[in-house]
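The other protein chains are all here in position, but one chain of the complex has been omitted.
Let's look at chain A:
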Amino acid sequence: MTDYNFAYLDEQTKRMIRRAILKGLAVPGYQVPFASREMPMPYGWGTGGVQVSAAILVPEDRFKVIDQGSDDTTNAVSIRKFFEATAGVATTTHTTEATVIQTRHRIPETALTEGQILVYQVPIPEPLRFLEPREAETRKMHALEEYGLMHVKLYEDIARHGHIATAYAYPVLVQGRYVMDPSPIPKFDNPRLESAAIQLFGAGREQRIYALPPHTRVVSLDFEDHPFEASKADHACGLCGAGDTYLDEVITDDRGSRLFACSDTDYCEARRAAGHAGAMAAPYAETQA
């Protein structure tokens, strides 16, 4: 038995977060203020996502945590261990086996299904914040559906670079009403925001929760003559050979050699286990020895 309440937070706090989640689901894309708690980890490490996960986990869940697609980074490992210890939930690294997935800045490559919940860690939930620093103003802009400034920003991208240079945290319009920051996922992931899974977004420092119910219409902002494009590095994965996944660029020496590899480690491992091999892969059996 653990010395903590189930899933760490006290019941009063969980009720408050649960009410915020429900209002978030009722008004998709709208940022619901909530009384974010201090968590035993620093801001920027996913305190918002952790609080949302704590409020929704049940003992039967199988929990997965990814950080930029990887299950093995410090952030992912520590959050996974946190809920192993405080909620006693089973954990996994396999996307298909997980019922709740907490993520920092990626959507898994494997399409999520109806029984799954995706929890995002969000640093700055307000998509208009870098254009208008005053909260009172951005709140009014959302109320009045006054999103011209965002289109000006994308237009300035085109004027300066010839194309929309925003590559991550690419703004989306939810169900034709609210402009939403999808958290700093690469824009490659934007099309997968329309999902069969429930998606919940938690920003701990900024004290906001928002949500996308399944099958919510999510459109990446663009222009008729500059349509949205889900771009990625123009390579195949060096390890598993996949040509349709989001890639990390890894510098391998000081002479300019580099490896492009799937950012979603579980997806890449599953492909290698199934016999796929990229140009720079060691035989899979050898890597498991």
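The rule is simple: a residue touches a chain if its C-beta (ideal position, glycine included) is under 8 Å from a C-beta of that chain, and two chains touch if they have at least 3 such contacts; residues count from 1.
As a working rule, contacts and distances are computed from a predicted model.
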Query raised in the report: Looking at UniProt, which of "Pyruvate dehydrogenase E1 component subunit beta", "Energy-coupling factor transporter transmembrane protein EcfT", "High-affinity zinc uptake system membrane protein ZnuB" or "Carbon-phosphorus lyase complex subunit" names the chain that isn't shown?
Result: "Carbon-phosphorus lyase complex subunit"
Report summary line: Among A:V58, A:A85, A:V250 or A:A279, contact with the omitted chain is made only by A:V58
Requested in this report: Pick out the residues on chain A that sit against the missing chain.
Outcome: 5-7, 11-12, 14-16, 18-28, 30, 32-33, 55-59, 139-140, 142-144, 175, 177-178, 196, 198, 211-217
